[in-house]
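Okay, structure first, notes after.
Every protein chain but one is kept in place in this view of the complex.
Which chain is which? They are A, B and C, in the order written, and residues in each are numbered from 1.
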Amino acid sequence: MTLWLHILVLGLLASLAGALWRVWHGPAQSDRMMAAQLVGTGGVAVLSVLAALQDWDLLVVALALAVLAALAAVGFVKAQTPDSAGDPEETPPPTGGDRRSRAVRATAHGD
Amino acid sequence: MSLTVFAMTGASLVGLGIYGLLALPQLLRRIISFNLIGSGLFLFLGAAGARGEAVDAVPQALIITGIVVALAASALAVGLVVALARRSGLVVLPDEANPR
Amino acid sequence: MTALVIVLALPLAGALAVIALPVRAAVPVALSATALTALSALVLAASVWQGGPVTLMVGGWQPPLGIALQADGLAAALIVMSALVVGAVAMAAWFEMAAARAGPRAAFGFWPLMLLLWGALNAVYVSRDLFNLYVGLELLSLAAVALVAISGTAQALVAALRYMIFALAGSLLYLAGVVLVYAGHGTLDIGLLSARSPAPGDALALGLMTAGLLAKTALFPFHVWLPPAHASAPAPASALLSALVPKASFLILIRLWFEAMPELASTAALLMLAGLGAIAVIWGGVLALVQSRLKLIVAYSTVAQLGYMFLVFPLAGGDGSAQPWAAGAWTGAMFQALSHGLAKAAMFLVAGICIAAVGSDRLGDLRGLARALPMTGFAFALAAITLMGLPPSGGFTAKYLLMTSAFAAGQWPWALVLAGGGLLAAAYLYRPLAALFTRDARLPVHPVARAWQGVPLALAALAVLLGLLSAAPFDLLQIGRPEPAVEGL
Partner (left out) sequence: MSLALDLALCGLILCVALGAVVGRGVFRSVIFFITYGLLLAIGWARLGAKDVALAEAAIGAGLTGVLLLTAHGRLRRMSVERAPRVGPNPMAATTGIAVALALGWAWFALPAPTAPDLAAALPLTGMGNPVTGVLLHFRAWDTLLESIVLLAALLGVWMLARDVDWHAPLGLRYHARPGGVLASFGRLLPPIGLSFGSYLVWAGADGTGGAFQGGTVLAAVVLVAMMAGVLPPPRVAQGGLRAALVVGPGVFLLSGLLAVALGMGFLTLPPAVAKPATLIIEVALTVSIAVTLAVLVIGPPDDKEPVR
């Protein structure tokens, strides 16, 4: 059982490595951010398995990670709008030079 | 053996952070480098504290304190960087050291 | 013991109260906290004087579990000096940081930051725990950086950022040493460390901690952040930053090299520390000579004056600690720390008055100002006497003690540094003095309250008195001094 759990964790870490590859390559900012969210989800999974392996208290850590991962996503979304405080959902679908398409274009340029 | 792995990781993180601090002029990246150095040191301390029979609780408490202090310092540094960019558009420090 | 607790807790409690209470209550609360703390500082010094070092085990836990705090003679002297400086700065800030003059933002932030800075200083002076010292240093640095940024110009922000980078790098280097010490010995208490069995990593730990603390003390070549930071802050903040903040990290250096790990003090390392100090004395003096703004001259002079304190390492450290001249050298360096604190605070407060009077601190704009503000001109002259090391000031006592020790130890090059540094100080302070006391006034002078003008005068007078009445502080500094050597000089 322990052996299998170890192998499971290693497998999960390998999937994290895949997500990290996406963080490195991008190309758009949103690609990197989504990959980071994937790392967060994978991290929660790793911690859950580690909880079974070592100590059930680690589930609390996994839960904290799950709650806090959302924060980074919200911060990212907010940073995408021109005034850094709005919501990209607020504007209608892109029809030329409006806010959203500018935000998307800025995103596509990477850094 | 595992502890040695963590300690060596900590030492390497410190080295990486020092490189970033000295080589990268962009101020946000310097703040990230500071955090790498700090967490590398904490990893080293945590590994050292786990060597005994039971895990030593004192380093853990020190590390929690250190993480909070590092956050406070990072927040002030980030605030300074944003305020500087807001006033002058700079994201790196100007070279000359003296105000006129 | 109660006096020690009040000295530690009241500035912090005052800061919390100032933040929580309505803005109009800030100044009365801050001033009364300042007055009460200063009173307790005097009581504490008196009890150290009479009963020896005052020790406090926080929470009743002994090291290595708990944190020990101890006010020895040196800590008590620094606490009293800081109380005098903060008291004066608070009086000056009452005028200078008023909301009408400085704006509501600075008027809100200055008082809690001043009190937090003071609380951190007192905490650092008495702490015997290396990690607690780290937390105290961080509190000190953050409050200091915030005080630099308070002026809000882009220039001040650049200076604050540069300061922050040096302070953070210094903290992390220091922390690296602390980590190695705990990993090696399982304790962080300075007293327990002095009785430890040596470990191979100790030299590395001491080296890392020393490098970090040198960056925070702005010793050459880590001094580049200091002048712009100290010159950009509002004058009362500059007084705190220049007179007090570097003394905290210097004190930790003293604790490490003289108390925690004295056996690691090799001659080469001690000579290097003093050598850097000597370069700082000369280089800081030369740079002060070419500045055209009063605050920058005073700030570069801090770089130079801090250098003198490092002469203590080869004269009283390592093998030298058992020599007859060690006591003189040690006391001389500490006298330098005290008298420089008083005189430098006075000078920055004078700069603040000048800016209030003519709106600038350029030397050309200050011409003839002493005619309109004679008390201010006299205060600057008195403070200058201390910094030049002329008798009968505290600076003279400091340099006299250091110089006699240098000759007694046969290390005469330090005497040359002392003499050269004094000449340079005379040269770089001559220019602002000449401008102040010249006959032709350049700019119209706004009136400045006499009470405000009296504040730097009182500080500068204290710096001179320190030399006239040097016997009492001399004895206080000996209380709890590590390895009291044969009293020779």
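By definition in this document, a contact is a pair of C-beta atoms (placed from the backbone, for glycine too) under 8 Å apart; a residue touches a chain by one contact, two chains touch by 3 or more.
These figures come from a predicted structure and were not determined experimentally.
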Check: Who does the absent chain touch among those shown?
Finding: A, B, C
Item checked: Among C:L113, C:L294, C:L436 or C:I479, the residue in touch with the chain that has been omitted -> C:L113
Check: Pick from C:I19, C:V224, C:L433 or C:A461: which residue touches the chain that isn't shown?
Finding: C:I19
Check: Looking at C:A45, C:M91, C:A143 or C:L311, which residue reaches the missing chain?
Finding: C:A143
Notebook entry, point to check: Residues of subunit B in contact with the chain that isn't shown?
Noted result: 1-26, 28-29, 31-33, 35-36, 39, 42-44, 46-52, 55-58, 60-65, 67-69, 71-76, 78-83, 85-86, 88-92
Notebook entry, point to check: For subunit C, which residues touch the unseen chain?
Noted result: 1-2, 5, 8-9, 12-13, 15-17, 19-20, 22-23, 56-61, 64-67, 69, 103-106, 108-109, 112-113, 116, 119-120, 123, 131-132, 135-136, 138-139, 142-143, 145-146, 149-150, 152, 157, 176, 180, 183-187, 197, 199-201, 204-205
Next item on the list: By the contact definition given up top, give the residues of subunit A that touch the hidden chain.
Entry: 2-3, 6, 9-10, 13-14, 16-17, 20, 23-24, 26, 29, 32-33, 35-36, 39-40, 43, 46-47, 50, 54-55, 57-58, 60-61, 63-65, 67-72, 74-80, 82-87, 89-90, 106, 110-111
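By our rule, only the chains that are shown with their structure count from here on.
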Next item on the list: Just give me the whole-number Å value for how far the CA centre of subunit A lies from that of subunit B.
Entry: 23
Check: In angstrom, rounded to a whole number, how far apart do the mean CA points of subunit A and subunit C lie?
Finding: 48
Next item on the list: Can you tell me which residues of subunit A touch two or more of the remaining chains?
Entry: none
Checklist line | Complex interface listing, subunit C residues touching subunit B | finding: 131, 134-135, 138, 141-142, 145-146, 149, 153-155, 157-162, 164-165, 168-169, 171-172, 175-176, 179, 182-183, 186, 224-225, 227-228, 231-232, 296
Checklist line | Contact set on subunit B toward subunit C in their complex | finding: 14, 21, 27, 30, 34, 37-38, 41-42, 44-45, 48-49, 56, 58-59, 62, 65-66, 69, 72-73, 76-77, 80-81, 83-84, 87-88, 90, 93-94, 97-99
